[in-house]
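The complex is shown incomplete by one protein chain, all other protein chains being positioned as in the whole.
And now, subunit A:
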Amino acid sequence: MTIFSQLRQRGAARYLASIAAGALIGLSTLSASAQQPVTLNFWDMIWGPPEYIDAAKGLVDQFNTEHPEIKVEYRSVPWNNWYQTFVTAIGAGTAPDVSTGAGYQAVQLYDLGAIRPVDDLVEEMKASGDLDDFLPGTVDTLRYDDHYVALPWGLDIRVWFYRKDLLEAAGIAVPTNWQELRDAAKALTKDGKYGVVASGDTGGSHYIYNAILNNGGGLFTADRKLDLKSERNVEALQYLAGMAADGSVSPASVGYNSDDRRGAFTRGEAAFMLDGPGAIDQAGDQAANIGIVPPLAGPHGDKGTIFWVNNIMVYQQTQHPEEVKTFLKWWSKNQKELWTKGRSGQLPTRASIAADPYFTGSPSRSYVLENYVPTGKTTATQAEGIFPALNEVEGEGVMQTLVQEIWQGKDLGASLDTAEQRLRGILGE
């Protein structure tokens, strides 16, 4: 029986009504599926105390409420085995759409073909003027292979701290240059206390980066060739070795890790320490006794310190690049609560966030932002931007061994030769 004969038998009106009803149901299903939000996976490293995760989740919830067409799923990723976590996910085709990550992660994964550059987003931000909100140099640090491989969000930087109580008791002024620091450290080394406390771990290697960058040096030439034994670098390392030879550096520094170093400084066992901007917040009831040394002038008048531009990156595996861009743009502008609620140990890369009372109301944070951040340089200096080999340079342990040998008072020339040989091996030069 054809539909026409049915129409004749049962009445056209009934069938037309049925067809109309069916069409309506079908359309409403289509409309429902069109409203189904696009799901994005956002993996975020843990950038602060436990409240950081709650703050980040809160921000994601806010984004989801404001953007019903996109649903971002937040996953907090611990730092343990982060490398394997991301590499395995990329290999298995289960990479996130977007993630934060370690300083050089974006360039490393870009080399693997796993990162989608954010050139279009940067262009849009440039056109709208939003790019001007980023602190100078932060965006361009993430330019690699003629692409912006990620968007900056946080800064980690090394700053000299001093114990106000020890300096006041000895009647010593806060140093402003290398010689004053060395003299003050020597004068304060007495009664079981030391001028400087350092460490022999990765945090200890930051003393080297700080010194060579402060002196206008850098690990690399402009064309990314190793330049460890440049005149400025050697002069900087001789300065550190000189402080060790003065007896001003705590002998325990060689075996200390960063927590030990921080603990010794907080207990008032040393007058000066190099650490991240969060050191005062972590000092508990000793916070009032800790001050920030102004950026020191090197023997040639240079100023500088090491900093890392932490970033947020997009993965090639994403099926929703436009939605990711929407999220990234929103996240970049609205992430203030990562600090105000999440108490992240990073500093913001956006001037608008740095202008928040959370930073301006804190003398230490605002001081670092105003005085140290403009002098910040990357491990890649004198080369521009960052590149994948920096991860191995920082992670392989060459600089840790070098700084341990400096604190031990070993022959600097021999230590430098060994370090250079090992670094050349890593860089394949």
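One rule holds for everything that comes next: a residue touches a chain if its C-beta (ideal position, glycine included) is under 8 Å from a C-beta of that chain, and two chains touch if they have at least 3 such contacts; residues count from 1.
Everything that follows uses one rule, which is that contacts and distances are computed from a predicted model.
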item: Options "Nitrite/sulfite reductase", "Imidazole glycerol phosphate synthase subunit HisF", "Multiple sugar transport system permease protein" or "3'-5' exonuclease": UniProt name of the undisplayed chain; value: "Multiple sugar transport system permease protein"
item: Given A:Thr100, A:Ser253 or A:Gln382, the one touching the chain that is not displayed; value: A:Ser253
item: Residue of A:Gly101, A:Gly154, A:Gly200 or A:Gly278 touching the missing chain in the full complex; value: A:Gly200
item: Sole contact to the chain not displayed, among A:Glu124, A:Asp246 or A:Glu269; value: A:Glu269
item: For subunit A, the residues touching the chain missing from this view; value: 83-84, 87, 108-109, 111-112, 192, 200-201, 250-257, 260, 264, 269, 391-392, 395-397, 400-401, 404-405, 407-408, 410, 418, 422, 426
